[in-house]
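One protein chain is absent from this view; the other protein chains keep their places.
== chain A ==
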Amino acid sequence: MDDIIIAILRSGTPLVYVTLAGVIAQRAGIWHLGLEGLMIAGACATILGIVFTQSIVLALLIAVGVCMVASVLFWFVVEKLKANQIIAGLGLTGLGLGGTTLAIESIFGSQAAVSAPFGLPRIGPFFGSFGNLSILVLLMPFFVFAFWVLLRRTRFGLRLAAAGEHPYAARSVGIEPSRIRLAALVIGGALCALGGAELAAGSLQFFSQNMTAGRGFMAFAAVIFGAGHPVGAALAAMFFAIVGALGIRAQLVFGDRVPHDLLLGLPYIATVIGIWMSARLRGGAKAISGFGELRDN
């Protein structure tokens, strides 16, 4: 039983961090399809940081910095150059996937996976069989709670929501929606970096190209599933992780009877079902509908 929970936490934690980034962007009025790109940039920067600085703190700072800078770029393209945010987000994802491959190719001369000598600090033997989990797993619930407070119980959160839902209302009380979105994207960038770091250095300690494998898009789905609520979206992300872990379990048990590909596809099938359900659940579709249109007259 323990190992199933460990597997769920390992695969769910990176997803939760990236989901929180998607939640804050979405509440500020941006459908963030660049999550995948930021996540892989964070993963790559963390491993390269460890390799070149031999310090996990410096590596994390580099990863957070890279993702924040990329987020500012995304903001500039969307808000200043007025590009379509869906296209710009997909562009950012492409930039992340291609840029990281290019980076390891040009540094190491091959596209092979890059291993790091060590990863994120572990939470320690005090936690028994869970001791091998990284510190970011332990911090994850605190981040979810902090985001809930920030988004639902502070004036900053209200302004963020106003900028997303009704930019003209925000402007008429002196809030600049564009600046609020910059703040949201930069905070989100940092979260994506942590998600990427946990993915590459939490249990694995290596980076390989395209290793995020669509997790950024799954996080995006969790944002919709959770109707833009940080706790709901985090639970949705964990739900996807549970389905994924059970899928791997199922392979071991039913591997010879059920097609392998079908079991591997379970998390993605769960995502589709989740999105479909979110439209059915009371409040889900309604709470989210205001974000599609950006009223500003």
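The rule is simple: a residue touches a chain if its C-beta (ideal position, glycine included) is under 8 Å from a C-beta of that chain, and two chains touch if they have at least 3 such contacts; residues count from 1.
The rule is short, and it goes like this: contacts and distances are computed from a predicted model.
The chain absent from the displayed complex carries the UniProt protein name "ATP-binding cassette domain-containing protein", chosen from "Glutamyl-tRNA(Gln) amidotransferase subunit A", "Succinate dehydrogenase/fumarate reductase iron-sulfur subunit", "Cysteine-rich domain-containing protein" or "ATP-binding cassette domain-containing protein". Here the missing chain is touched by one residue of A:57, A:87 or A:149, and it is A:149. The missing chain, though absent from the display, is touched by one residue of A:10, A:32, A:159 or A:181; that residue is A:159.
The residue touching the chain not shown here, chosen from A:53, A:115, A:172 or A:210, is A:172. Although one chain is not displayed, its contacts with chain A can still be listed: residues 149, 153-156, 158-159, 161-162, 165-166, 168-175, 287, 290, 297.
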